[in-house]
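One structure is given below, represented as structure tokens, and several questions about it will come after.
With one protein chain withheld, the remaining protein chains of the complex are depicted in position.
Entry: subunit A
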Amino acid sequence: MNIIGPDALVFGVDDVDACSQYLTDYGLQPTGDGRFEALDGTCVIIRADDDPRLPPAIGPAPSIREIVYGVGDAAALEAIAAELSKDREVRRGEGGSVHADDDSGFHLSFALTTRRPYTAPADLTNAPGHPPQRGPNLLGINWDMKVEPRTLSHVVLFVPNMEQAEAFYVNRLGFRLTDKFIGVGPFLRPAGTEDHHTLFLIQTPPFMKGVEHFTFHMGSGTEVLLAGTRFEAKGYTTFWGPGRHYFGSNWFWYFNSPLGCHVEYDADMDLHDDTWEARHRPPGADNSQLFLFTAREKWFPSGPPPKGGAH
């Protein structure tokens, strides 16, 4: 099934203004009616939690209300509808969209992808021993360089039964397991992308069911660090990072948010195909990241000499 990945995440929130400000400050483009878009049109949609357009909530606001998957062709939509109709209620919507709940109770919809083609620059690297990527007089950075979320990367769900949840996405929707934290949860990749994961599931008690975080891909590790630095300078609270994950190799920086989950910047994720064999590792600090830093205020080695004499 040619599922590409999440095209939109729909949240029901108690503070629409705070969430709108947050997503704008994060770098998404407000395009009206609660929609905040990345460069390719993938988006987060914010609605008041009592908005009648929203599917029922699975927890107190703010919380996720719908995950919209983009699919590559109409045949995939029909295949999804046929498969899910075997054991659950499936509703068809505009443009042939398919609406159904997953095995954990999250409201899913599937529609022809709305992702737009776009081009954006790469972070070119000069590595000794390798032909230079930036020739003479090409600068790597500048003060006002733009860093914009490019595309919705992945969503992470707290689920009460991760084996059952994984089986649904693998057996019913054709996702592949790329890697797994033993006893905690699987990293899953749908057939329409090579990204290491567009979905990660985490086993939790039932009352925690919801989104743990979502993230958009930035252009590079440098862009993650710069976007996070600017976001923190606006007063937002770091939860974890910056650092670089082990599974997926992606850079990360997580922030608290008024959407009821964390919001991450990520970049430079591994790609995989069906020849990849999943790694199974125990969860923990060592296996979840190659390194971890804490941001600090800019500093410059100047000022008065230290007491007790100059160096």
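In this section, a residue touches a chain if its C-beta (ideal position, glycine included) is under 8 Å from a C-beta of that chain, and two chains touch if they have at least 3 such contacts; residues count from 1.
The rule is short, and it goes like this: contacts and distances are computed from a predicted model.
J.: One chain isn't displayed here; going by UniProt, is it "Nitrite reductase/ring-hydroxylating ferredoxin subunit", "MoxR-like ATPase", "Tripartite tricarboxylate transporter TctB family protein" or "Iron complex transport system permease protein"?
T.: The correct option from "Nitrite reductase/ring-hydroxylating ferredoxin subunit", "MoxR-like ATPase", "Tripartite tricarboxylate transporter TctB family protein" or "Iron complex transport system permease protein" is "Nitrite reductase/ring-hydroxylating ferredoxin subunit", the UniProt name of the unshown chain.
J.: Among A:Ser20, A:Ser97, A:Asn161 or A:Thr204, which one is in touch with the chain left out?
T.: Answer from the full complex: A:Thr204 touches the omitted chain.
J.: Looking at the full complex, which residue from A:Arg88, A:Arg116 or A:Lys234 touches the chain that isn't shown here?
T.: Checking the options A:Arg88, A:Arg116 or A:Lys234, the one contacting the hidden chain is A:Lys234.
J.: Residues of subunit A in contact with the chain that isn't shown?
T.: 13-15, 18, 22, 59-60, 62-63, 204-205, 207-208, 210, 212, 234-237, 239, 255-258, 260-262
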